[in-house]
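And then subunit A:
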Amino acid sequence: MSIKNEEFRPKIVAFCCNWCSYAGADLAGSSRLAYPADVKIIRVPCSCRVNPMFILRAFEKGADGVILCGCHPGDCHYSTGNYYARRRMTLLFSMLDYIGVENGRTRVEWVSAAEGVKFSQTMNEFVEKIRSLGENVRLGDLRCKN
Partner candidate 1 sequence: MSHANNQAEKIKAISGVNPLKCMKCGKCSATCPAFNEMDIKPHQFVSYVQNGDIEALANSKSLWKCLSCFACVERCPRDVQPGRLIDAARQIVVRTKGQTGLAPEEIPELLDSEVPQQLLVSAFRRYRR
Partner candidate 2 sequence: MQELITRAKELLENGTVARVLGWKAGDLPYNPEPAYFTNAEELKDFVYNGFCGANLSKYMIEASKLEGKTLVCLKPCDTYSFNQLLKEHRVDREKAYIVGVGCKGKLNIEKVKSFGIKGIESVFGAEMTDNADTLTFQTIYGEKTCSYAEAMLERCHVCKGKEHVIYDELIGESKDTKDAERFAEVEKIEAMSPEEKFAFFQKELSKCIRCNACRNVCPACSCRKCVFDSTKFDSAQKANVDSFEEKMFHIIRAFHVAGRCTDCGECSRVCPQGIPLHLFNRKFIKDINELYGEFQAGADAETKGPLTNFTFDDAEPSIVANR
């Protein structure tokens, strides 16, 4: 276990679609728009590739927050992927809320390739939110903690 008085540094997984949000994250990078290092990005082809299993898996392994970024509705590279992702995530988040997981540990944001600023802002906000929520104890699997 980490030492108690250390500042809480959350583990945050960000799934980004290859065409919009990953490029948006790249733009945030090339524009030097900082956000905390707690965010680690996983590249997926489309937001619709993200299985609820992946999100629960991240929590199981000790993630404190999971964010999914995709193209804006209507702009999906595959034309409809994010619409499916939107329904899936809405239902999943609602279920997590229903079983008592704090609201705000999960988030979906639509970030285009041109929205480096939005990407950075979103990540800053999300990290802030997760820090305020503290460590994820309700979904984690104790065996997976260091």
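Picked so that all candidates are chains of the complex that A comes from, given by their letters.
Here is the rule we use: a residue touches a chain if its C-beta (ideal position, glycine included) is under 8 Å from a C-beta of that chain, and two chains touch if they have at least 3 such contacts; residues count from 1.
This one's a predicted model, so the numbers in the text were calculated from it and none came from an experiment.
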Single touching candidate for subunit A, where 1 or 2 all sit in one complex: 2
In the complex with candidate 2, residue positions of subunit A that touch it: 52-53, 56-57, 59-60, 73-74, 80, 83-84, 86-104, 106-108, 138-143
